[in-house]
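Everything on this sheet refers to the single structure shown next.
One chain of protein is taken out of this complex; the other chains stay put.
Read from first to last, the chains carry the letters A, B and C; within each, the first residue is number 1.
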Amino acid sequence: MKPAIIVVDMVKDTFKEGSRLPITEEGRTIIPNLQKLLKESRRRGFPVIFANDSFLKGDFIFNGKMKSHSIRGTEGAEVVADLNPEPTDIILPKRRFSAFFKTDLDQTLRLLGVDTLVVTGLTTEFCVLSTVIDGLCHDFSAVILEDCTVSHSKERHQTCLSLYRETSLYPLLRIMTLPQFLDDVSTQEIR
Amino acid sequence: MKPAIIVVDMVKDTFKEGSRLPITEEGRTIIPNLQKLLKESRRRGFPVIFANDSFLKGDFIFNGKMKSHSIRGTEGAEVVADLNPEPTDIILPKRRFSAFFKTDLDQTLRLLGVDTLVVTGLTTEFCVLSTVIDGLCHDFSAVILEDCTVSHSKERHQTCLSLYRETSLYPLLRIMTLPQFLDDVSTQEIR
Amino acid sequence: MKPAIIVVDMVKDTFKEGSRLPITEEGRTIIPNLQKLLKESRRRGFPVIFANDSFLKGDFIFNGKMKSHSIRGTEGAEVVADLNPEPTDIILPKRRFSAFFKTDLDQTLRLLGVDTLVVTGLTTEFCVLSTVIDGLCHDFSAVILEDCTVSHSKERHQTCLSLYRETSLYPLLRIMTLPQFLDDVSTQEIR
Partner (left out) sequence: MKPAIIVVDMVKDTFKEGSRLPITEEGRTIIPNLQKLLKESRRRGFPVIFANDSFLKGDFIFNGKMKSHSIRGTEGAEVVADLNPEPTDIILPKRRFSAFFKTDLDQTLRLLGVDTLVVTGLTTEFCVLSTVIDGLCHDFSAVILEDCTVSHSKERHQTCLSLYRETSLYPLLRIMTLPQFLDDVSTQEIR
């Protein structure tokens, strides 16, 4: 496995001081696991990619109930400080759900020799899932790290995962825990 | 609402004589509703688009447990006879899950003046959902017609729908029944 | 070199009986070379891809002086009889100039193990050039076969080629003759 770590939508607007949104509360619970994942991944030389919502003002996506947020060029669309991107990480602004939608991520991953996406962040049933599905579309295997991924509630998160645990795409599509993933790559040489 | 009807993966390989696959059984249950939908939609001049899996032999997607099927250029990748496409319908071969993935569907829909996708067929949590999500990515509203859509079991179907019934994307993303949809468009002039 | 042969826009509408359009006259001059190229390429197992204009009625592209032609689903958008596609060839309808624009050609070429596009057909400065440039964008080397490619006049053809003979992209982008190409691949095993 030549993995790349994709961290989806862990942006400042979702983690504002004082926010009591369910997604903020849930999002905070995975930060320690994400920190561990990033540390171990960088040690092994796995590419780390932060895929961040980067919406334009007045965008179609705000014509429903969703409030304007994570606007391109604003601080709110930056990676939350707790995850502290390093200069070698890739920051990938994305226009919609999937990290592949109208971006050059597929080509970057091939240049880096990646064959497997390890997808984390939020939310499970939208941006994480879309990125996973698009990864499979672009001929990459995909792993959802279930303890590094959240939705608005634990129930929604588990409901979504239940649909993709056993599918005909296995093992191109897998759901793993952080310990399982770290165990899987433990024999890979540290660069 | 200027809808286009998208019928996903209702292809011959899934409805082979004698097949007792769960997806075949489930798929057959929606054919009467689809027939009604298509008839009413054509009367009103709504575009009808059949988006069909059109896989290449040896494709990445077959590296998991999925068996080779719906191969490009074969009869198995054609629309099932019960749905009987008309010459004015659009047949759209697709390489993977979403009807938008590496196709020109977005541009065709804009040329036709469509603002809403009405997505049907199978399976709910893969090709139907991917098409819906990609429709939203391309600035189209999207409706899942829940009684014209199936998965491998009624439970999987309902589990998937439960995740998308109430979201911040409402009403850009809606789940409707066939009667609700026909009622909604009943006042639209017949061409 | 693992080449794929791309034949661009050699469609029936351009070669109608009685047409005295300059592009028809020019197009006829390359048919013998194309026939030779296809024969030798098929013997060696090189993929052969016919990329054909496949326009929708009322399309944007017809808002200028260009007359409606090569309409999707019509006989006029089929490959001209002299080139006689074989069942193993790929027929790729394209919405606009480049064979890559909103198609899955890039992924097909990677599945086939291709590293170099050999582009032929018409016209040099539009659909041939766009396909070459997009090939380079998708990380494929590209060859324009100058004696298998035409424009509305020999002068336009040569003027276009003069711009791309010596560039900083060489040898990713090359202009070759049919004899040079056949010589280059002569040592490749016949499948």
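Assume contacts are C-beta pairs under 8 Å (C-beta built on N, C-alpha and C of every residue); 3 or more make two chains touch, one makes a residue touch a chain.
Since we're looking at a predicted model, the values are computed, not measured.
Though it is not drawn, the left-out chain touches A, B, C in the full complex.
Screening C:F15, C:F55, C:F97 or C:F181 against the full complex identifies C:F97 as the residue touching the chain left out. The chain that is not drawn here is touched, among residues A:T24, A:S68 or A:T103, by A:T103. Residue C:R156 is the one among C:K36, C:R72, C:R110 or C:R156 that touches the chain not shown. Mapped onto chain B, the interface with the missing chain covers residues 107, 110, 138-139. For chain C, the residues touching the chain absent from view are 60-61, 63-67, 95-98, 101, 125-126, 130, 133-134, 136-137, 139, 156, 159-160, 162-164, 167-173.
Although one chain is not drawn, its touching partners on chain A can still be listed: residues 56, 58-60, 95, 101-104, 107-108, 111.
We take it that only the chains that are shown with their structure count from here on.
The innermost chain, defined by the distance from its C-alpha mean to the mean of all protein C-alpha atoms, is B.
In this assembly, the C-alpha centroid of chain A lies 28 Å from the C-alpha centroid of chain B.
Each of residues 139 in chain A touches at least two other chains.
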